[in-house]
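Before we start, here is the structure in question, set down as structure tokens.
Excluded from the complex is one protein chain; the other protein chains are retained at their positions.
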Amino acid sequence: MDPKLHGFIDRLNALNFKDMYNNDFFLTWEKTDDELEAVFTIADALRYMRVNNISVKIFESGLGISLFRDNSTRTRFSFASACNLLGLEVQDLEEGKSQIAHGETVRETANMVSFMADVIGIRDDMYIGKGNAYMREVSKSIREGHKDGVLEQTPTLVNLQCDIDHPTQCMADMLHIIHQFGGAENLKGKKIAMTWAYSPSYGKPLSVPQGVIGLMTRFGMDVVLAHPEGYEIMPDVEEVAKKHAQATGGTFTKTNSMAEAFKDADIVYPKSWASFAAMEKRTNLYAAGDTDGINALEKELLAQNAQHKDWCCTEELIKTTKDGKALYLHCLPADINDISCKNGEVEASVFDRYRTPLYKEASFKPYIIAAMIFLAKCKDPQAILKALAERGTQRWMK
Amino acid sequence: MDPKLHGFIDRLNALNFKDMYNNDFFLTWEKTDDELEAVFTIADALRYMRVNNISVKIFESGLGISLFRDNSTRTRFSFASACNLLGLEVQDLEEGKSQIAHGETVRETANMVSFMADVIGIRDDMYIGKGNAYMREVSKSIREGHKDGVLEQTPTLVNLQCDIDHPTQCMADMLHIIHQFGGAENLKGKKIAMTWAYSPSYGKPLSVPQGVIGLMTRFGMDVVLAHPEGYEIMPDVEEVAKKHAQATGGTFTKTNSMAEAFKDADIVYPKSWASFAAMEKRTNLYAAGDTDGINALEKELLAQNAQHKDWCCTEELIKTTKDGKALYLHCLPADINDISCKNGEVEASVFDRYRTPLYKEASFKPYIIAAMIFLAKCKDPQAILKALAERGTQRWMK
Partner (left out) sequence: MDPKLHGFIDRLNALNFKDMYNNDFFLTWEKTDDELEAVFTIADALRYMRVNNISVKIFESGLGISLFRDNSTRTRFSFASACNLLGLEVQDLEEGKSQIAHGETVRETANMVSFMADVIGIRDDMYIGKGNAYMREVSKSIREGHKDGVLEQTPTLVNLQCDIDHPTQCMADMLHIIHQFGGAENLKGKKIAMTWAYSPSYGKPLSVPQGVIGLMTRFGMDVVLAHPEGYEIMPDVEEVAKKHAQATGGTFTKTNSMAEAFKDADIVYPKSWASFAAMEKRTNLYAAGDTDGINALEKELLAQNAQHKDWCCTEELIKTTKDGKALYLHCLPADINDISCKNGEVEASVFDRYRTPLYKEASFKPYIIAAMIFLAKCKDPQAILKALAERGTQRWMK
């Protein structure tokens, strides 16, 4: 066999990830280090095989169901790409098109769409306390459906972004970091700054900063969370980050100074978000149908944002990072000064210099999603990789 | 060969269904008993093979076109599942997205979308006298297109619900009954109650009650149709039911009492619908663009409905059925008391007890649709089943 592929399989052989089989992916901190490494390894292996024109289709037929409760280009295409790569056809479950809007219970819809579904990807990040809970309800419903003999297979649930975590994004970010630094073993002691940044829009999800501190603290790094007062994230996730930092010999610290966070940082991730408290308030206002309250809150939050226009990733700030060359990350799209808005999260010249690495960062997402599906579906992933290599079907008859 | 699969092929060998080849599926009563049994048998065979991880993809490429003139989750996903199972990719023909809305003739659009289509599934149940007629016009157009050398293959038309019948639903209901009673041969003399039930919404299609009495009367059962005065269905379909009952030694009776229908019933199917006369009136109002008339009719029909809130499938009524344990059917979603509405079609405790069988009932639909396509496409279905088993391609490389 190809020695590189052999290497991936060897790495997998050293890991224990048997609980991922037939399981879902909700939050990175519910997974062991071995399990996360298995995802990274499979993602790299699938990419390697695709680049070498070897088909990794493990399904001859089957559906991948996507349910997006928010507009999305990137995540939608990443999910579609991952499903297609493995042989699944995407069917969108759109509330407008379907009868979900008419008061159907989650349990019923989840079963009705799953008769031939092998995976369900959900993005539901708008309302604090709702998105992740909804995903778990869907998962519980289809697992019951399988147990009761309604479904002949158990669709795997992949969290494509919820109110708590954004695992496919943060895992893609992390795999990008690993590749940039030449291996996870080189990350010990590296400083990463997850910082708030100003945006003229409001109500951006908390899932990225939360996902980042929940994940990056597992690699022995010095993780700094920076934001103005009033932009606190979920306290539970901060607890997770603290525990991780302690366990891996890294640190997790907080600051209200962007400059302090950037100082000597190896990696910076400046990005806008709404505060946890504000999002909780908004969720309640939506639940109560209080339109006046929602509009008043929006004004209030935009005014609050506007007090922090100085939270911008400038050339000046970048100069203060390690050798003036920290790796700049963003989940995209970014609010770029004088491009997408007057004042935003980042200066145009900074963004432009990092454009190619940013696009590469994004390019890992389809493979991360595919790897999550692969590990949930294959009881013996090493054997399947080997079988795929031996089958040797070309992805593209060029 | 696998003995179970052998059994399916043996059953098919005893049936005459040669007219299904290259044909459409509009109404169950246009098909012979043998043809319906062939659909059930192929549906069971395809399911059996899928469960045993044998791919039944008979198409390497090709499109399955869906045209839904009403919101739909279940039927949309059932059609997509069936197409995917056989190797066809679904393309939705949405009126919003396309130029149908701009006055194109049916004939032209039907041909334009069909150059690589192998099946067209249409749901058009809103207007009495229109849906089925529209489907036949589409079918006629593409058959002409094929004859004239425009289309290189003839797409099969599958009726996914029209104003007259809902064959994929009722065939799925029936296959569920057959499995629950251990075979069609055990249905003789069984009593089934197709009854109206109260719903706070109005204008539900007639296709289910009509499809049920048109189909269930063919199995020697005692079929009772129950509804309040003023909720009559299409007289033509009642004639069909009468003829079927006579031919099979069963009965077809009508009553205005839900209690009478439930008494000693083996199977109950309580479900709301609008009256034929009201739907005909509505169709004319829509055709005339008479918005005031439509609104007035809606009010009138809701008020009429509200007089029959006692038409509910209660625990008390269920107790009066055969051994207090009739099989409860519904096409879903049901209006459940205190769940989806205050007063609805069924008490929550009844619905809940039958949840798993209800979901199983729904699970037959994708296979019924796939079987209809399979029989229209394969000149010798037994040979194809055998070839698929011998090919032995795994659906899923697990």
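Some notes on this structure:
The first chain written gets the first letter, and so on, giving A and B; residue counts start at 1 in each chain.
We take it that contacts are C-beta pairs under 8 Å (C-beta built on N, C-alpha and C of every residue); 3 or more make two chains touch, one makes a residue touch a chain.
Being a predicted model, the structure only gives us computed values, none of them experimental.
For the options A:Asn23, A:Thr41, A:Ser78 or A:Ser272, the residue in contact with the chain missing from this view is A:Ser78.
Only one of A:Gly62, A:Pro209 or A:Pro366 touches the chain withheld from this view, namely A:Pro366.
Among the residues B:Val113, B:Leu157 or B:Ala261, only B:Val113 touches the chain that is left out of the figure. Even with one chain removed from view, subunit B keeps its contact list with that chain: residues 58-63, 89, 91, 93, 97-105, 108-109, 111-113, 115-116, 118, 145, 148-153, 377-379, 384, 387-388. Counting over the whole complex, subunit A has residues 47, 50-51, 55, 57, 71-74, 76-78, 80-81, 84-85, 87, 89-90, 332-333, 339-341, 356, 359-360, 362-363, 365-366, 393-398 touching the chain that is not drawn.
Definition applied: only the chains that are shown with their structure count from here on.
Annotation: 41 Å between the Cα-based centres of subunit A and subunit B.
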